[in-house]
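This is the structure, below, for whatever I ask next.
Yeah, one chain of the complex is gone here, protein chain that is, but the others are all in their spots.
And now, chain A:
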Amino acid sequence: MSADTPLMKDPDAHANPPVDGAELIRFDKVTKRFGSNTVLDGLDFRVDSGKHVTLIGPSGSGKTTILRLLMTLAKPDEGTITVAGDRLFPADEKQIREVRKKIGMVFQQFNLFPNMSVLRNITEAPVTVLGLSKDEAEARARELLDLVGLADKCDERPSRLSGGQQQRVAIARALAMRPQVLLLDEVTSALDPELVAGVLDVLRDIAHTTDITMLCVTHEMNFARDISDQVLMFDSGRVIEAGSPEKIFSDPEHDRTREFLSAVL
């Protein structure tokens, strides 16, 4: 990857860019309950920098909750979460704000801002949060739109785009903040089947050409197999099996994994 690609991590953006392959995300004994329902039960897991990790498992097994905890959209009840050596939980507001900038997220429902043009959706946070000038942010946004194949849609409103196009804008918007970690929460689940491939192609491209760390929850097993370095099988709030995609998809050890895969493949 060359230094001028839009995804290259900005050396000024982070004081301590993690060494490739070093531990980037760490969950220690993380428990999350919703009422009497324990979604995550003393979860330990780690993700190394630059890796692409896919979380699979039945719905309700806590995969999305992990992404939401990392994005600080929810708080754990117990345990600690660390990102690039900095505590994300427990931590004070100021610290959370700093650590959060290292993380980007793409949502199932896109969640583009309907009151802004496509371009403004992407430039808003770089300008207000990172302090980029309007010109710098727009240049970055145009490069990213080009990357996701929507260079001609700058001035459109999100509502004028198809679901697949909206999701590609959402990916560009997340990348514009140059996060170290990109969280992908069932990003193709809300799309019409014929639009899924375009979004997955963009993500595959990003996975193969950048050093961004990816953590994704998906039901697209082929995509998981294609981009993942590691697959984690979840059940009832625990990782019951972890391994390379080859191992998990062709020779799973755990019965639950085998059952799950035979149901979805």
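In the analysis below, a contact is a pair of C-beta atoms (placed from the backbone, for glycine too) under 8 Å apart; a residue touches a chain by one contact, two chains touch by 3 or more; residues count from 1.
Criterion: contacts and distances are computed from a predicted model.
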* Asked: Which name from "Tricarboxylic transport membrane protein", "Ectoine/hydroxyectoine ABC transporter permease subunit EhuD", "Formate dehydrogenase subunit alpha" or "YceI family protein" does UniProt give the chain that's left off?
  -> "Ectoine/hydroxyectoine ABC transporter permease subunit EhuD"
* Structure fact -> Full-complex touch with the removed chain, picking from A:L43, A:A174 or A:M233, is A:A174
* Among A:G50, A:G104 or A:G164, which residue is in touch with the absent chain? -> A:G104
* Structure fact -> Against the hidden chain, chain A presents residues 71-73, 97, 100-101, 103-105, 107, 109, 111-116, 124-125, 128-129, 170, 173-174, 177
